[in-house]
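A single protein chain has been removed from this complex, and every other one stays in its place.
Up next is chain A:
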Amino acid sequence: MRKVPTLFTKYFQRRLSTWLDKRVPASQEHHLNLNSIFILPSGFGWSFIILSLCLFLLGTNYQNNLMLLLSYLCLSIMLLTLFYTHQNFARLALKALPPTSFHCNQNGEIQLQVIPHVNAQSKCCNGTLFIKWLTVVRHTDTQLEYLSNGRHASAPQQSYNFSLIGNSKREQIQTLNVPLQISRRGQFILGRMTIACDFPLGLYKCWTHLDFDQQVVVYAKPQEGPITIDKLPNADEPDSVSEIIDPTSNEDFYALNDYEIGQPLNRVSWKHVAKNGNWVSKSFTSLQSDSFVLSVPSSEDVETAVSALTQATISWTTTNRVFGIQYKGLNIAPAQGAKHMGECLSALACFNDSPTLASAPSSKPVSISSVQKKTGAY
């Protein structure tokens, strides 16, 4: 019996989302306008209207013009507030910052910046914003089935309130941290969030469903598990022995990557910069002698294995050791550092046993694939 309504709601949700995709397309930055704003009286608004009508009836029955005037005044206030509420909300412009990854047992957050609206430079939106996820995760075709089994897909989302500073300080950009809960690991395209505001009198609820076009990688929950540690046989590598002469540089030049802001300047390949203006950074492979490969017996449950490896990745990185990961189809060459941890965690998060549903991160680091080739060779 319960199946039918859920089917219906699912159908309507899908219709709604396709309609919304057409009407309010996904974008990193949204400037609200007539197309994207929805407005209806709130509960208070409806009771205000009913009250005005009651006053009208009372005034008519008592033939009392003052009561009629009061009722008309209330109705005009209602009418004017419609425009004021919309006008205020239409000054809102939001920009999303790329969300940072988090573990699925933790709360992540997405940061939204309140930026000046293109059409209303001098004034900005006031009041309290109520932000709530309409759908936390965008259901792509491959993930739909996979996620709908999960409990959280239909769980009602909590609403978060943010008081806007108002236009007193123009320079100060307000950032709203919207909590994000995804209870499964993997890489997700974030869904739509409902942003509502009832300024100035709470008689109307103005809302919009925005898709900020963001992706987030949710790491697995770190948990102790049966980890097997294999020491990598370094003797096979001839390079490491010969280059031990220079003890200060135990790293080998390995590849050229596009420079990213934040990378140390000494990694920049200045030759390339001088030659053609391309900022390229050199990456090195660590050839530290004691590198290990972590693995989990394939008899273990996939989730347990991934959780255990996640835990191990974190703990090995904090002790700054060199390690690689090998589990079923996943092979990561030994390395160390925060970047390596991020790669490992992402790879683990997106690891999927069944080959049909394999969804790897789109921006796969070059090193992993090439290392996989290498390891495959020997």
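Convention: contacts are C-beta pairs under 8 Å (C-beta built on N, C-alpha and C of every residue); 3 or more make two chains touch, one makes a residue touch a chain; residues count from 1.
Just so it is clear, contacts and distances are computed from a predicted model.
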(request) Given the choices "Ger(X)C family spore germination protein", "Amino acid/amide ABC transporter membrane protein 1, HAAT family", "Transglutaminase" or "Predicted phosphodiesterase", state the protein name listed in UniProt for the chain not shown. (result) "Transglutaminase"
(message) Touch as defined at the start, partner being the missing chain; which of A:L164, A:A196 or A:L345 qualifies?
(response) A:L164
(request) Using the touch definition up top, pick the residue from A:F199, A:Y259, A:F292 or A:W316 that touches the left-out chain. (result) A:F199
(request) Write down which of A:L70, A:I115, A:I227 or A:I314 is the residue touching the left-out chain. (result) A:L70
(request) By the contact definition given up top, give the residues of chain A that touch the hidden chain. (result) 43-44, 47-48, 51, 54-55, 57-77, 79-81, 83-84, 87, 119, 126-128, 163-166, 198-202
